[in-house]
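Right, chain A next:
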Amino acid sequence: MMATPILQISGLTMDFGGIRALNRLDLEVHAGEIVALIGPNGAGKTTFFNCLTGIYTPTAGEILLTPPGSTKNVSLKGLKPNHVTEKGLARTFQNIRLFSQMTVLENVMIGRHCRTKAFILGAILRNAATRREERQIVEMSYAILDKVGLAHLANEFARNLPYGAQRRLEIARALATEPFLLLLDEPAAGMNPQETQELDRLIKEISTDGHSILLIEHDMKLVMSLSDRIFVMDYGKKIAQGKPSEIRSNPAVIKAYLGEDVDA
Partner candidate 1 sequence: ADTIKFGVAGAHSGDLASYGLPTVNAAKLVIDQVNAKGGINGKKIELLIEDDVCKPEVATNTATKLVSQGAEVVLGHICSGATKSALPIYTNANILVMSPSATNPDLTYSGEYPNFFRTIAPDDMQAKVDVDYALDKLGHTKIAVIHDKGDYGKGFAEFAKSFVEKSGKAEVVLFEGVTPGAVDYSAIVQKIKKSGAQAVIFGGYHPEAAKIVGMIKKKRLKVDFLSDDGVKDDTFIKVAGADAEGVYASGPKDTTGNPLSKAAFAEHKKVFNADAGAFFENAYTATLAMVNAIEKAGSTDLAALKKALQTEKVDTPLGNIYFDDKGDAVGIGFSVYQVQNGAFVEMK
Partner candidate 2 sequence: MLKLENIQAGYGNILAIKDIDLEINEGEIITLIGANGAGKSTTLMTISGIVPSRSGRILFDDREIQRKEPDEIVRLGICQVPEGRHIFPELTVQENLDMGAFLRRDKKEIKRDIDYVFSLFPILAERRGQDGGTLSGGEQQMLAMSRALMARPRLLLLDEPSMGLAPLVIRQIFEIIKQINAENRTTIFLVEQNANQALHIAHRGYVIENGRIVFSGKAEELLKNTDIQKAYLGI
């Protein structure tokens, strides 16, 4: 399969003062794939996400996004975060950033913001179109919550949710923006093994729904079970890439990241 990748990164570099957090990184993601990004702490994985989503402007390099089924690509470099999201990229955060004073449902409804239109007049007049739109937002949000297993908590405040549920809510909120590429930053952190298994199932489901996924994770069991391909980073550089089985036995990866005798 040599279809054009939906995401194509070349030479991406990010400097913070003296620190080079990303060093000429190349990477691509194809439609329908689950790709994992692993590497030691401080390797630059989160920084990479931040560059993709417009939170940082990379020092150098190019980020090209090609919506599936299209041949025209757009550059994400220098776009504001909200425009990146509009283009079809959504993310979760390593340190959970939910709207804690809002309900679970409202969190997801916020995700619908960039795909809906009603504005001041719509809000005040509450005309038929607006009402229809609101209806759709609610229904769709409920459907997404149902998928991640939080529909019964829809009217809870987000801050009152257990940690694992908050992680899933982050995913739900990102899904609501209808991304074709979903970026997950350590979704299993702080989850117990049981919850991690549920997460495994959830991510597979999302993938079969047609979303491509780029995943940062330190839980090797999850990474090995989910990913089609794995990229390994260290000190801002790519040190390896390949199928899970290849990575598992790659000596460089073992040395820098996994350590001997992986129990995954």
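In this section, a residue touches a chain if its C-beta (ideal position, glycine included) is under 8 Å from a C-beta of that chain, and two chains touch if they have at least 3 such contacts; residues count from 1.
A word on the picks: all candidates are chains of the complex that A comes from, given by their letters.
All values derive from a computational prediction rather than experimental measurement.
Of the numbered candidates 1 or 2, 2 is the chain that chain A touches in this complex.
Residues of chain A that touch candidate 2 in their complex: 16, 19, 38-47, 94-95, 160-165, 186, 189-197, 218, 220, 256-259, 262.
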